[in-house]
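What follows is chain A.
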Amino acid sequence: MAAVPKSIRTSARIVAAALVVIAQATAADTPRRVVSLVPATTEMLFAMGAGTIIAGVSSYDHYPPEVETLPKLGGLLDPNVERVLALKPDLAIVYSTQTELRQQLARAGIPVFPYVHRGLPDITTMIRSLGTRVGFGAQAGALADGIERRLGDIRARVAGRPRPKTLLVFGRQEGTLQDIDASGGYGFLHDMLDIAGGADAVGDIRRESVQMSTEMILARAPDVIIELHYGASLTPTRMESERHVWDTLGSIPAVRNGRVYLVLGNEYVVPGPRVAAATERLARLLHPDAFK
Partner candidate 1 sequence: MSDAVLEAVGVSFAYERHGRLVLDSASLTVKPRTILGLLGPNGSGKTTLLRLIAGTLVPLSGRVTLDGADVRRLSRRDLARQIAVVPQETHTTFDFTVLDIVLMGRYPHLGAFELEGAADVAIAREALAATGTAELAARPFATLSGGEKQRVVIASALAQASSILLLDEPTASLDLGYQIEIATLLTRLNRDRGTTMVISTHDLNLAAALCSEVVLLRQGQVLARGATADVLTAAHVRTLYGVDADVQFHPRAGHVTVVPIARSV
Partner candidate 2 sequence: MTIGGFGALAFLACLLAPLVGSTTIHLSRVFDRSIPFADNVDAQIFFVARLPRVLAAALVGSGLAVAGVVFQALLRNPLASPDTLGVSAGAALGAMLAITFHADFSLLSVSAVPLASFAGSLGALAIVYGLSAARRRGQSTMVLLLAGVTLTALLSAVVRFVQYLADFTETFQTVRWLMGSLDVAGYGPILAAAVPMAVAFVGFATLPRVLDLMSLGTEAAAARGVDVTRAERVALVSASLSTGAAVSLGGPVAFVGIIVPHLVRLIVGADHRLVLPASALFGAAFLIGCDLVARTALAPVELPVGIVTAIIGGPFFLWLLFRKA
């Protein structure tokens, strides 16, 4: 040691000390008890292989099946703060709009990861940033790349084909044509439809949700109607009778040509890693011949 100059020894000590601090900081920052109040981020964590670090999920989580065994903590409107605190998490993923909850968690000294979602591109952005935050950066990157690749593939398959005017319905009073909600020209449902090669029948109305009156549907005359159903399951007979509710509007091309589809699955309300598969389902309905 006497042979090494004093300046180098000092620098080496400084660097070593710095490395220790960084290592400790990184270790402290890698969460090992994460609560996720957002179903999308729960799915993202599981998909990137980080399911083991999840300590609690929202009451509205249903996928993957492993979530059923995890503690339920409420959701956007009704988060159960006590239960969250009781789990002693080291990271809480909450909606960015849950200001009161965020304040309470800050007071308790629990780091918060705010979830923001405006459209489809936010999904892969969120996957990547969340992955980095929980120390699964590489896996998250791969997951996001895979989704983007698959979406690009769908886009390519339907490119150049005529886009059918599509009404994407996500709400309707059972058995009637009342209270029909369709996706407007904004939001991740609209983005999915766009990638899948459909033209949004109410795309000119820049809202996530558009309430459709009978007259509006008749006037827009969509070529395809896709109805999204999630939550309760529908028997095949029920699905048939719900499809035939649209027969009253016989003049619209979708009814005339038998292109009214009912799609089951809650991946359409959860903008998460299953978005690529969900988009492909839509694309197969719109352009079946592109997937032979």
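What we mean here is this: a contact is a pair of C-beta atoms (placed from the backbone, for glycine too) under 8 Å apart; a residue touches a chain by one contact, two chains touch by 3 or more; residues count from 1.
These made the cut because all candidates are chains of the complex that A comes from, given by their letters.
None of the values given here were measured: they were computed from a predicted structure.
> Sticking to the defined contact criterion, which numbered candidate from 1 or 2 is in contact with chain A in this complex?
Here chain A touches candidate 2.
> In their complex, what parts of chain A are in touch with candidate 2?
The contact residues of chain A facing candidate 2 are 76-77, 171, 173-179, 205, 210-211, 213-216, 218-219, 221, 231-232, 238, 248-251, 256.
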